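What follows is a structure written as structure tokens; I'll ask about it next.
One protein chain omitted, others in place.
Labels for the chains are A, B and C, by order of writing; each one numbers its residues from 1.
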């Protein structure tokens, strides 16, 4: 046991934190040495999460950076926006590897952060240091990094669907429309009437239309891989299911290509990356086909009538969209097999 | 009782037919005199639909046009595609008023029908005669008509969302993208693995991408109200819920208008039409807000960043998207109050 | 309009209150003159309930008994336990007809109320005056009454299933076991982690085992109709759906009867009561078969192997289990047709 990497999880009582626990429990190279919740320190974690009975016997810790230096090698921060802003720099300074699952270090522009998140941005020096961990796109930067900013759930699904065609220069950057749909767990475990079962069941709605804070994150990455500014339309919908994101993306092509050429482009781009699976022509992924796993499945259609490309990607928002990708980044960072501890077959049905 | 209009329903054992029964039962001017199912003639309808016990005591009839002439004034045909093709003309010739809920008489082009439906089109003389019953848009044509082709569920939600801005000439017709989502009842009551509960629950998927047969119906109406050809991108998604359609529409404006101007345009367009409700700026409709009712609720957002309009409309696919609009058309056709028998408050929660 | 009975609803922003609004809107003899919410007075009700847009334009009122005397003939109190305790007596004293949907006046024993509800009981004089409105069983008492205590949702489903065999003296009173299951709306609209969508969806659980406050209500009525004390085992389960209660009841017979005799007993007992429907032998009701309606459907099986009776009843908890039965009681009380304003066909599918 003592040769395993020791992991601490801050924010262990949110859905992202609990999912990190589930996934890390089957990681061959990691042991969880501290589960941390400021609001419930001192309570056995299984009290609030009976599914962990006899599996995780830890009592929740409070935050104590000195202790963390003794007990952990890597810290996952799965806290609400605005908490890691202050906390992550201290952990980094304490010599810990940090993987932050919040939005606090994703946007390189503090001004954009403030505008979209309505929070004071983090210290620019640490924002600069944070590597954006979209594993399949920025693996080279993640390898050897010490401070990872883990992507948002919508950006993960969306960027994996858009980056190949955008980075190849085939996309009309002014045409990109993203119609995203998410299950409810993406909204977290906090209480609000909007997440009450009776309000969500047998209901479908759009929310934060043209105002979602993941918009600038998507634009930042697309602009970077395109080498020019991309501005997108991004709409989010809430679907009556617990897990899953499906992102439907519409792109006009700068010049015409066949559907086959485009599918091949995606196959090439993701060659050797086991967690992205490209569907053959005429097939579309469903969120259930990646449920509980770290996969991102992508289907592509080119409409001859409009010359417009429709790209559909699906992920499990809590795995590839959060905890799974965080562990994938840990694997890359440590030089381990990218899929270590992540070989979950999707749960079906 | 004898002064009521006598209605027969063909296809009484599909979801559309059963919903017609539910709605007509509370119509003040109509009595149901025959419920017809070719496959189950002779059986009391409540045998297969226990919710109708002691409410509808009718035995299912077979199709007999001579009998229908004796028993009915109006016939609703809620049959699968390809059945009304032959049947509706005979009913029309028999002097019956006919409201067809299938897709068989919606497309004026037989060639388009054949390409998208993979069926032989109906006799063009009857296609010509059929009035497309999008009640709020074509009420003048519906009034006094004897043969109505009731719109599809997706086209109803989508066209009510697009017609005002398109008919006003403000929309860039080449830019229209429709991302539609539907509950499962829209797929009917037939058996297929794709509708098995275990496959649909906690799942979300796209289907018939760029191939859905409602595409030409949408384009036909948009082209008509625009006075020029419109070609759209149309994607359909299946959502784990029973009822409800939400259509998210993206439109580039030909010239800039304020969000307020656009909302006012919609308010003016639907003035006096009780079943369309326009949300104020910054508010978005949810399918539950129209559940079980004949309403179509619409929300509008103009993104200053992209100059693109996002329009969101919701309906209950079995009411406004099928049986409810059919009755609304009957009301118009008979010169009755448009809302007779349709004053259902949405069921919440 | 002025000849209609004027109704006020206190607690208009809970699920029971909103359902009262939906149902009363289609009642031919009633008009809603005041919708009351202490917490949100002054706000248009449609602000919090967009499904009521353009249907109910009322602004929420506060509680003012003097005003109520001017504006209303009957008041429905759909408040949390403990509120009507004080409020209902004042309304009664003000000469208003009162129909209380809470549990505050159901238990004749103040001691039992205090033990099960953990609240101070109401003034015994008013408890005595309140007529327990299980419409099919106590219609004679309801007729002409001025103060009705409307039954709980579980007791309604359960008692309608048990009263015929218990009042006939055929049931072994020591053997009664009730295994009840409810949708989530029965828990109300308040916020708690236990009603969060992600916690309830794809989940099933028992709660308040042997501790549910509806236990003494069931026992009180069974004891009354049996003429001797009945003590029951009562278990409640939470099912991932919004509406519906299914109660499965197990009863040993004092002496043997055939299944047919028992079904006939039920048919006789409920003869002429349109809202109770008895299934034939070998058929079982489903909650969807009464969804959105005031029906209670009952199926009965006698197991030859064990000599034990299994009775299954279903209701919509917000209609027959709350608002619908309240209106049924109003109809009885006013001497109107029992079903006035309640002719809702169950919504299917």
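Here is the rule we go by: contacts are C-beta pairs under 8 Å (C-beta built on N, C-alpha and C of every residue); 3 or more make two chains touch, one makes a residue touch a chain.
Because the structure is predicted, anything quoted here is derived from the model rather than measured.
Colleague: In the intact complex, which of the presented chains make contact with the chain not displayed?
Modeller: Touch partners of the hidden chain, whole complex considered, are A, B, C.
Colleague: Can you say which of C:88, C:163, C:246 or C:276 touches the chain missing from this structure?
Modeller: Of the listed residues, the one touching the omitted chain is C:246.
Colleague: Of A:10, A:88, A:232 or A:286, which sits in contact with the chain we cannot see?
Modeller: A:286
Colleague: In terms of residues, what is the contact footprint of the unshown chain on chain C?
Modeller: Residues touching the hidden chain, for chain C, are 177, 179, 181, 183, 198-199, 201-207, 209-210, 231-233, 235, 237, 239-244, 246, 248, 250, 284-288, 291, 299, 301, 303, 305-306, 308, 310, 312, 314, 349.
Colleague: Go through chain A and note every residue touching the omitted chain.
Modeller: 15, 18, 21-22, 25-26, 49-55, 185, 189, 201-202, 242-243, 274, 277, 279, 283, 285-286, 288-293, 297, 343, 345-349
Colleague: For chain B, enumerate the residues touching the unshown chain of the complex.
Modeller: Listed in rising order, the touching residues are 15, 184-185, 189, 191-193, 195-202, 240-242.
Here, only the chains that are shown with their structure count from here on.
Colleague: May I ask you to sort the chain touch graph into line, ring, star, complete or other?
Modeller: Shape of the chain contacts: complete, all pairs touching.
Colleague: If more than half of the interface residue numbers appear on both sides, call it same; otherwise different. Which is it for chain B and chain C?
Modeller: Same: most residue numbers at the chain B-chain C interface appear in both copies.
Colleague: CA centre of chain A versus CA centre of chain B: separation in Å?
Modeller: Spacing between the chain centres: roughly 39 Å.
Colleague: If you average the Cα atoms of chain B and of chain C to get two centres, how far apart are those centres in Å?
Modeller: From the centre of chain B to the centre of chain C is 36 Å.
Colleague: Give me the residue numbers in chain C that touch at least two other chains, ranges are fine.
Modeller: Answer for chain C, listing residues that touch two or more other chains: 15, 185, 189, 201-202, 242.
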